[in-house]
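What follows is a structure written as structure tokens; I'll ask about it next.
Note that one protein chain of the assembly has been removed; the remaining protein chains are unaltered in position.
Showing subunit A:
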Amino acid sequence: MTDATDQNSRAAASASTAKQVPMVLAEMVSKSFGSNEVLKSISLEVKRGEVMCLVGPSGSGKSTFLRCINHLEVVSAGRLSVDGDLVGYREANGKLYELAPREAARQRRDIGMVFQRFNLFPHMTALANIMEAPQRVKGLPKAQVEKSARELLARVGLADRADYYPAHLSGGQQQRVAIARALAMEPKLMLFDEPTSALDPELVGEVLDVMQGLAASGMTMIVVTHEMGFAREVADSLVFMDAGVVVESGHPDAVLSNPQHGRTQAFLSKVL
């Protein structure tokens, strides 16, 4: 497959520059929907193996930023790159060329995404949900895919739920299957968009535990969350966004205990 050679060469290229190239690099990224500018000159960096928590009031553009990283939205201005590759474009002779859908899909499969409302495929069992992409997108043999899917289910503590349909799983279980589904593509970066916001309070912990385990295993993660305890304990950096701008960022302990900006203080006083 041409895909495989392509990946190898890219992996080799990124390995040699791994030290310098951050996993996610946003340079003055802006995004508008019509005349509504939702992201205003966002600049930030997530290093390999780092966990970044993104917090901010509703409507501040957190989801939009995550969606831009995964090229589900197209950036209006600035540069956004993942592992050294420009998202959605190819650069040649100083010009940007829009990627064909197939190339964009290839970029996306290295980035896992977990949604607030789980978005599991309701017509497939938990196991089939996890197997779908490795089988169809990567074209891996079924036996191998099933074996690793079962391992992933065990890893999120749901080995005995393989044959359950999503409707028959609790919210926390569904979200853990969704995490396993994203991990099945062996991503180098995981994006979480308020993964516990749709859960009953007593189910939040089981999902955070899985995420914490993932962070401990060295996964690079960007997590939009209101769980400040998780941010303090797991994150390497915390970014506070409001109205499309990065208001404040730094080590979670520093931002949470000693916020510099008035808007950060006001927001934290509500969620802490």
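The rule we apply is simple: contacts are C-beta pairs under 8 Å (C-beta built on N, C-alpha and C of every residue); 3 or more make two chains touch, one makes a residue touch a chain; residues count from 1.
One rule holds for everything that comes next: contacts and distances are computed from a predicted model.
Novice: Given that one chain of this complex has been left out, which of "Amino acid ABC transporter permease", "ABC-2 type transport system ATP-binding protein", "Phenylalanine--tRNA ligase alpha subunit" or "Nitrogen fixation protein NifU" is its protein name according to UniProt?
Specialist: From the listed options "Amino acid ABC transporter permease", "ABC-2 type transport system ATP-binding protein", "Phenylalanine--tRNA ligase alpha subunit" or "Nitrogen fixation protein NifU", the omitted chain resolves to "Amino acid ABC transporter permease".
Novice: Based on the whole complex, identify which of A:30, A:76, A:148 or A:170 touches the chain you can't see.
Specialist: Here the residue in touch with the unshown chain is A:170.
Novice: Taking the full complex into account, what residues of subunit A touch the chain not shown?
Specialist: Considering the whole complex, subunit A reaches the absent chain at 70, 72, 101-102, 105-106, 108-109, 111-113, 115, 117-125, 132-133, 136-137, 157, 160, 163-172, 174, 178, 181-182, 185, 198-201, 203-206, 208-210, 212, 227, 229-230, 233-234.
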